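Structure, as structure tokens:
Complex shown without one protein chain; remaining protein chains in place.
Right after this comes chain A.
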Amino acid sequence: MSIVTVQLGQCGNQIGREVFNAVCGDIHGTHGLCSKKENDSYHDACKERFFSEEESEVPVARAVLVDMEPKVISQTLSIAARSGYWKYDDRSHFCQKQGSGNNWANGYSVHGPRHKEVIMNLVQKEAEKCDRLGGFFTITSMAGGTGSGLGAFVTQSLRDAFPTSFILNHVIWPYGTGEVIVQNYNSVLTLSHLYQSADALLVHENDVIHKICAQLMNIKQISFRDVNQVIAHQLGSVFQPTYTAEGGLHYSRNPLGIDWQVRPPRLGSSIPSSHSTNKPLYFNTSIANLVILRGKDLHSVDLGSFRDPSLYTSWLNPQDAFNAWKTPRAFNKYEKSASLVSNSQFLLKPLDNVVGKAWNMFASKAYIHQYTKFGIEEEDFLDSFTALEQVISSYTSL
């Protein structure tokens, strides 16, 4: 099953390139501590997933690059080609000249409609190259103008054009202390819109990754490149082929098949209000958890603690909420590695923070004129706030 990646904006394109690098680096690594047959099987699954077979010496990434200014895309294309291991399709990109000025409204209401046809054509072409299309993976930041605004518009267009495909948005949560002053507005608008079109949102917070670089990796002068490489490594460890419990002999066909079909209890049924008092208070309540194990000694791993009911909300059975995927093939030269993908309350505090700050700013009407001049009105803001307060409320009551 193949994934078509759509990289939007500076952040999306910079990260996208690192992701393909990481994946390529992984399959070019040593035999991955497993049999040749295993390795070949892994190799093939990975290539089908991320690269297309074209008449080219190196694999061509299944990706569409979009940005409203040209510098980042041209850099991305050339860095990829220089690696010698893979490259992007020279025609699969679209850029303009002026950028979006960190303005979500500009990205969504102006660039979106204006360039929808061209962008969707590029996506269609990539989709057609796939024998079996698994879904779409978009990479964007929330703070800027293109990734966030145009990203939201493109996601909507993807949903319209491919109503049954799986759409996963990778969203970068900006540093708490601004990269962009209007980042909270842009974030609120982005999230509320993505909620309507995407199947799942995979989040990485810059502050958290920064800490990883500083404390776990001991990097002294942390650059965005370092941050992006950590993110890419994590994404690679999730998306590279694995065996799910069902398909024991073949690498799983469905790369993004996390079952997010959460069925909350029907309205009106009683929810014991004291259900949380028995829980250890230091764990966020989860709806679903996915553990991915790669490398040696898989059979000796005890995943029992992930099935502890106190981790999960009371109306879920841990058996339904927890999944484990494995492969004996080591990832990126790590003899053993484990990844956890979690749908839980972990994002509650950051989300509440962002909404709070945005609301604070909105109450004073600061910067609103910058959005209204491109067609996003105060009511649109209110709709977005409402949508996100609902999300916050839902997660809080888990």
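Quick note on the criterion: contacts are C-beta pairs under 8 Å (C-beta built on N, C-alpha and C of every residue); 3 or more make two chains touch, one makes a residue touch a chain; residues count from 1.
Heads up, the rule we're going with is that contacts and distances are computed from a predicted model.
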- [ ] Just go with whichever of "DNA-directed RNA polymerases I and III subunit RPAC1", "Tubulin epsilon chain", "Plastid-encoded RNA polymerase subunit alpha" or "Eukaryotic translation initiation factor 3 subunit G" UniProt uses as the name of the absent chain.
- [x] "Tubulin epsilon chain"
Open item on the list: From the list A:Asn102, A:Ser187, A:Asn289 or A:Asn343, pick the residue that touches the absent chain.
Closed with: A:Asn102
Task: Listed residues A:Met1, A:Ala80 or A:Val180, member touching the removed chain - done: A:Val180
- [ ] Among A:His28, A:Arg114, A:Arg225 or A:Lys349, single out the residue that touches the unshown chain.
- [x] A:Arg225
TODO: Just name the one of A:Thr164, A:Gln215 or A:Ser364 that touches the chain not displayed here.
DONE: A:Ser364
Task: Touch list for chain A against the chain that is not drawn - done: 10, 14, 69-72, 75, 97-103, 145, 175-182, 210, 213-214, 219-225, 227, 355-357, 359-361, 363-367, 369-370, 385-386, 389-390, 393, 397
